[in-house]
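These notes concern the structure reproduced below.
Of the protein chains in this complex, one is absent; all others appear in place.
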Amino acid sequence: MTHRGSRVLHVGSLSRVEGESALRLNLIGDRVTHARLAIYEPPRFFEALLRGRSYTEPPDITSRICGICPVAYQLSACRAVEDACGVVVDGQLAALRRLLYCGEWIESQTLHIHLLHAPDFLGRDSAIDLARTHRSDVERGLRLKQAGNTILELLGGRAIHPVNVRLGGFHRVPTVAELRPLAETLLRARDDAAQTVRWVAGFEFPDAECDHDLLALSEPGTYAIESGTPTVMPAPRTAGPRPDGNRAPPTRTFALPTFGDHVVEHQVPHSTALHSRLDGRRHLTGSLARYAISGRWLSPLALQAALDAGLADPRQAAVCRNPFRSIIVRAVEVLYAVDEALRLIASYEPPLRPAVPVPPRPGTGHGATEAPRGLLYHRYTLDARGTVTDAVLVPPTAQNQGAIEEDLRRQVQDRLDAGDPTDAALTALCERVIRNHDPCISCSAHFLDLTVDRAGPAR
Amino acid sequence: MTGCERDSADAVIDKDGMDALITILAARGRTVVGPTVRDGAIILAEISGGAELPYGWGVELEAGRYRLVARDDGAAFAHSAGPQSWKTFLHPPRVREWSADRDADGTIVVTADDTPVPAYAFLGVRPCDLRAIAVQDRVLTGGRYGDSAYRRRRDGAFLVAVECTEPGATCFCVSMETGPAVGPGYDLALTEVLDGDGHRFLVRAGSGEGAAVLAELPSRAADSATRSAARDRVAEAADRMGRTMPLVDLRTLMRETLDAERWNDVTSRCLTCGNCTMVCPTCFCTTVEDVTDLTGDHAERWRHWESCFDRDFTHVPTGPVRDSPRSRYRQWATHKLGTWYDQFGSSGCVGCGRCIVWCPVGIDITEEAHALNRERGRSTAQEAG
Amino acid sequence: MSVVRHGFLGALAPGHRDRLLTFAREACFPAETRVFEEAGAADRFWLIRSGLVALDIHVPGRRAAVVETLGEGDLLGWSWMFEPYRWHLGARCHAAVTAYEFDAEPVRLACAEDPAFGLAVTRCVAEVIARRLKATRTRLLDLYGFPGGGTP
Amino acid sequence: MPTDETPGGAPRRPTLAVWKFASCDGCQLTLLDCEDELLGIAEKVDISHFLEASSATAPGPYDLSLVEGSVTTPRDVERIRHVRAVSRRLVTIGACATAGGVQALRNYADVAEFQAVVYARPDYVAALATSTPIAAHVPVDFELRGCPIDRGQLLEVITAHLAGRTPGVPRHSVCFECKQRGTTCVTVAHGTPCLGPVTHAGCGALCPTMGRGCYGCFGPSDSTNLPAFVPLLRRDGMDTLDVVRVLRTFNTAAEEFDAASRDEEELR
Partner (left out) sequence: MTVPVPYRVVAHRVDTPDTATIVLEPADAALPPFAPGQFAMVYAFGVGDIPLSVCDIDGPRLAHTVRTVGAVSGALHDVRIGRTVGVRGPFGTGWELSEAEGRDLVVVAGGIGLAPLRPLVLAALATPERYRRLNVLIGGRTPDDLLYCGEPWQAAAGVRVTVDRAGPAWTGEVGLVTTLIDRADFEPPRTAAFICGPEPMIRATAADLVHRGVDPDRIRVSLERTMHCGTGHCGHCQLGPLLLCRDGPVVGWTRAEPLLMVREL
């Protein structure tokens, strides 16, 4: 075998993603042999360090896995531990949790749209750079993000690693009067969010298609956020690129306690990073999956905005599989979260007590919620004193990594087929492809520092 | 004839009168602040009606411990000092002193802060706290340079004192001669009376505005039964103080025990967390903070509460002067009980007991004073022997 | 005369002072004179009446470093009092110096013969040493030096 | 208008770099959470290296480096030296950078065991046995505490740097802030265990305001007395294990918390 024409493209540090990762592409001639996403986020061993901790601690401790979606961790942990203890939190306490989660969706998705992803579409390095030409759009994004943070700060005490979440509910619940000013902020935010949907709908989107199975929680009657049943929408059987709006195949569900049977982690030979597979196939979680599975439950306002933005109608079982257009779906989700937060505030009545008691008992519990980046699963096993004896955390990025690598391979291949791109062009393309899925790299519970395989393409 | 009596001295109001008092004070453009139950404590906050007063609530106090307890007599003021004091309003935790702007050629324009301050009416000022306000008056407005931020708030404040009838286990105002009967300085003074004749308040005016407010109140002439009931309740309170100070000249005691062993003992317990100074109604120390905006051309000077328990409080270029916790606790106690006299002509302690209650580890300034006194006695005896 | 009123002699009781002065003779040193060398035989001492004397230490490769200066009223030299009677430092006149000069041996003998006189002289010398030690230690603090950063 | 440097000698904007070590990104995210000030900051400083926010990076040296995260890998030991070398002023942000972070819990365990829990092939993991603060490796000019840091304090560090001021970041206990905020003490009034008296201020006493005891996410204050404090936690219902846990959470490698937790562990 010849070495001629083979090259290794190495993107040292991916920017505008949370956490740290690098990418290694191996090419032989014009064939992409490997696309490997190397996470050099140092391992932090959360699953190990949770062992021996009190069952009350996972919400605060796992929050520290990710500064960009701490509520997702807190609430997944709460649900899993409460499940182990046989406690269900419902009524206004559940509504407040959803409100808090809406805050995180607004903040986190807006950060992603305006500060991390939009610059790609407009040929800019950063939001700050973008502000030179699109100041009002950046300012709107910051305003919207701030509205999300305002919810987090009011309910949680602070936007990053909120302090008010506890098993069974909250340490303190707000009064109606305290929530009222929030509604005023959110009314403005709703206009901003709608404007952002229109803004991103005007971007230029390359043709692209991903054929992974889609996984999201679903909850009949609502756009699942803080609870639901794992639901799979399999990839269409037919191969080849298809325009947006394919008919969705029927979905299937599985019970959350069987999550570990369906979503299986394994090591791939070329990498030390753990990958997850869903029933043996690559799968994708996150906005595209949610929109496909729960889109019909969006609020009328959000749904109309989605249709106006050119997304296919989820009520007609239409699916968007173009990862570049995920930015539109995220914008729609922000609009929905603002709308939903307003609904929750309007129907708020302070619960009698801020939290229901959660006494410990031995057993295993499961919890899953829809983090902004996709389905986040926690499982804890407790002993009789409430000490955690085992913990499993499956963050969305771990699940999406295989799908991202496949997208990378496919996009690079398409690009190579279309001509001879420079390394710089390929680098830019790869970064965009990754940012399409907003990998939350710091969810490092499962990621390793890669030992780069330098054997090269000629082996 | 009765009208004459009412104008000249005292009157009686009932529970509705308390409501009316709040309304009248509010109608005079005042922000009424009084005790109310919140977060499991009787705190001081803006109130808009008598219903917000802590009727039927009392407190159980011990060193390092505060518990709200229900009372069956429905009294509004049968509680002693709570987690805050009036300095929160007169000498607020954070104040902008001035701002400065720099123009292109480097010229600086300084503007004193003139944010309007509320005209307060304080309802339920205990006699110890009334004295504390007088102490802070001397500190902050008594010298060559008045603290204008304090003065503006203080000058506009209307003080409704309430005599103490329910001292806590940590109270020692009798030792400090600040209560339980009210001293001078109030606009109105109330004494809450609950007996077979009903729930009522004996009211006296201590100022022109106090008299004017009293005249507006729906009241009746004070009867001798109410007067004597009020007198008796206050006198009984004096006998029920939970704590006492040693019966010596505390100023001298502090001066003569600067090297006492006892300071080492208290230091082993003290967390230097600063709580005692923050809750103390006379502690006045502040520090300033200079902030700039991102342009760098607008600067502000803020000041906030500070405490001698902060290591950085005495920071000089080589480090803190009072580095050891021992020296910091000693500074606080000797200042409060001793050198305050040198600096401001009175004791800095009014015997409210807050520092005892709100110290997480329950360090008790009266106990420390007794221990210092005993230690001094021992060493004097040794010298004599 | 201030040299009598204070300084070394001022610390002696009049009787002892007069006795000590019986051993004295007048001495003058022009400026720049080296009075004694480090490690040299300490067989004399002086009470400075005027002028300035620098005490120095020889450092190889450097000019002798002045560690202290002595002036009017000061005792110059105490190494004569203790074995092995060698100078700890060198001494050099900055400016012309007038002094009372004493031979060490007769003074030491007188001290040995008259314990009261001996104790008085020894105490005075010890006091001088103590004061110089204290001043040296204070200087070690580098009081006027950089306080090491910090605010303001 | 951005004050880009001009050949004519207009003042050069100070350069800012943001670096990440083992962490959750929350502290550097705090900079992006300064929604009202972000564009203003970008006009005053040249954000030369901030991978989370920008794909454009300019070479050093940098006037101000903000460093997030703890040192947990051999590679990071080298990298932090480089960061120090290219930074005029190095400010560490957050509990990972100042006290090892939650990942420093490994310091008490056998790291191989930790790896085995998480990874099927632990031999591939290049992890150090300990998670250590940045200051354990290079000199640090200023440490900003918190898990996460406080937005206002971060702005103070930046504006103070621009004005040449010492940042107004007090080192005393959380109790100062709690009282200034008018919050009723949860320990004294409710018997709730609270780390406020030994914890570094900066958060604004968030937890007590929510009716919760402080859990020490800003690490120890500059004047602690843990031997006197720990019995208070026990009085309010914590057992030895609880005490060890609360001291060993987000500021595990902070000296005072570490020492107190070891003392406590000896009692077990």
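Labels for the chains are A, B, C and D, by order of writing; each one numbers its residues from 1.
Throughout what follows, a residue touches a chain if its C-beta (ideal position, glycine included) is under 8 Å from a C-beta of that chain, and two chains touch if they have at least 3 such contacts.
Note that the coordinates shown come from a computational prediction; the quantities given were computed from them, not determined experimentally.
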| item | value |
| --- | --- |
| Which displayed chains the unshown chain touches | B, C, D |
| Those residues of chain C which, in the complete complex, touch the missing chain | 2, 6-7, 52, 54, 63, 65-69, 71-74, 94, 134-136, 138-139, 141-147, 149-152 |
| Chain B, residues in touch with the chain not shown (by the definition above) | 97-98, 100, 102, 106-110, 112, 139-140, 143-145, 147-149, 258-259, 284-288, 290, 292, 296, 299, 303, 306, 308, 313-317, 321-324, 326-327, 331, 334-335, 338-339, 342-343 |
| Contact footprint on chain D, counting only the chain that is left out | 163-166 |
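Here is the rule we go by: only the chains that are shown with their structure count from here on.
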| item | value |
| --- | --- |
| Gap in Å, rounded to a whole number, between the CA centres of chain D and chain A | 26 |
| Computed distance of Cα centres, chain D from chain B, in Å | 37 |
| Centre-to-centre distance between chain D and chain C (centres being mean Cα positions), rounded to whole Å | 59 |
| Chain D, residues touching no fewer than two other chains | 211 |
| Junction residues of chain C - those touching two or more other chains | 151 |
| Chain B-touching residues of chain D, taken from the complex the two chains share | 37, 40-41, 43-44, 156, 158-160, 162-163, 165, 168, 170-173, 175-176, 179-185, 187-191, 194, 196-198, 211, 221-225, 227-229, 232 |
| Touch list for chain B against partner chain D, complex | 38-41, 43, 64-68, 83-84, 88, 93-94, 268-275, 278-279, 289-296, 299, 304-305, 307, 309-312, 325, 328, 357-358, 360-361 |
| In the complex, chain D residues that touch chain A | 20-30, 32-33, 35-36, 38-39, 42, 47, 50-57, 69, 72-73, 75-76, 101-103, 105-106, 109, 111, 113-115, 117-121, 124-127, 131, 147-148, 150, 203, 206-207, 209-212, 215, 217, 241-242, 245, 249-250 |
